[in-house]
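A single protein chain has been omitted from the complex, and every remaining protein chain is retained in its original position.
Coming up: chain A.
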Amino acid sequence: MEESRSKHRILMVSDFFYPNFGGVESHIYYLSQCLLKRGHKVVIMSHAYGNRTGVRYITNNLKVYYIPWRPFLMQNTLPTFYLTLPIIRTILIREKISIVHGHQAFSTLCHESLMHARTMGCKVVFTDHSLYGFADPGSIHMNKILQFTLADIDHAICVSHTSKENTVLRSGIKPETVFVVPNAVDTAMFTPAPTQLARDEVVIVVISRLVYRKGADLLVEVIPEVCRLFPHVRFIIGGDGPKRVRLEEMREKFSLQDRVEMLGAVPHSQVRSVLISGHIFLNSSLTEAFCIAILEAASCGLLTVSTRVGGVPEVLPEDMIVLAEPAPQDMVRAIEQAIDMLPNIDPQIMHSRMKSYYSWHDVAKRTEIVYDCVMDSSNKSILERLPRYLICGAWAGKIFCLVMIVNFILWRLLEFFQPAESIEEVPDMASMCNHEDDN
């Protein structure tokens, strides 16, 4: 593979980052670490988490700006359109950022950062991590925001082909501007148990948030049926959420206390220890763009049973996963098939295969290609970019144009009162540390 022509200075922006744990958070973290190893400069920007505010340095001198904007709703900052312009402009100038990479359609900070970055002439990339609907009011509103953000974007990244279709349909951007770069898994962290578990009792592990979207209602139907059909099967359920009560009630109703173990919320650092205590991993999500959880389970040597939704069929080969429709009968059938397949499963071989299929270094390499394409695209003035917003809708297009014009005017005002030359560039931390050691 060709080496990247130049090293980039990237600002990753999202409302979702450490100390939160999740798919988006770990994606940003691992991708940033691998890009740092490849010689790029990466800075992350998120909102403050409690007392965690200001500049922090995490592993390998990865710099994180926790800007003191409190989360407003579901970990998102309050959408203000223009109030984040001064701080984002300051960070882009002082860190000499060339590419702004926003993550997750649900993040208001991401949308505002991409808007301001485009106004300032920076290149922008957007990664969509989730699938969204088309019909409900929330999705309609979200899709309109996405249409605005992606109207003037250089390139977008989706984590699966299904996610790419979904993003293209929702936002109306050209499919040729969207790249598919899947997620990966830290196979060094998720390793199988040193000794294979005995198969006289089959343990099925479920680790997910117990919410509607993750199919917790399906579990309530599936578990009693499986326990009835297979006396040697037991369940371990990790996770918490509003649907936990339903699972507890099911356990009481069918007297499954000795066969269904509820662990509650499992810290991310302990997920592996829970996974290696089982033979089969059960995923009952009703929608998934990619599903890192089944990668983690496969890396630990578990056979996966999952609903055939979203991007899940693209994640694992057929001999590692049994797919089922999101209906209780089909899921029971799939679990039966998985139990029959168990004698042929070798966790160590499965782990080795996962190491070769997925790696964050590969994700970083592919993302670098996207960055190179982005840097090759031509710069356009605001007058050339405004027509892209007009096609977003009869009324919405005009409103979007107005928003961008006002943003441009505010940016020019800021340039007048606080010129870019007056904002100091941040010295390179590595050279400063060397200088301090010399002193």
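In the analysis below, a contact is a pair of C-beta atoms (placed from the backbone, for glycine too) under 8 Å apart; a residue touches a chain by one contact, two chains touch by 3 or more; residues count from 1.
Definition applied: contacts and distances are computed from a predicted model.
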Open item on the list: Tell me the UniProt protein name of the chain this structure doesn't show, selecting from "Telomere length regulation protein TEL2 homolog", "Phosphatidylinositolglycan-like protein", "Dynein regulatory complex protein 1" or "SERTA domain-containing protein".
Closed with: "Phosphatidylinositolglycan-like protein"
Task: Selected residue (touches chain absent from view) among A:39, A:54 or A:264 - done: A:54
TODO: Check each of A:20, A:75 or A:90 against the chain that is not shown and name the one that touches it.
DONE: A:90
TODO: Would you mind spotting which of A:69, A:290 or A:389 touches the chain that isn't drawn?
DONE: A:69
- [ ] Spell out the interface residues on chain A facing the chain that's missing from view.
- [x] 53-55, 65-69, 83, 86-87, 90-91, 94, 422, 424, 426-427, 436, 439
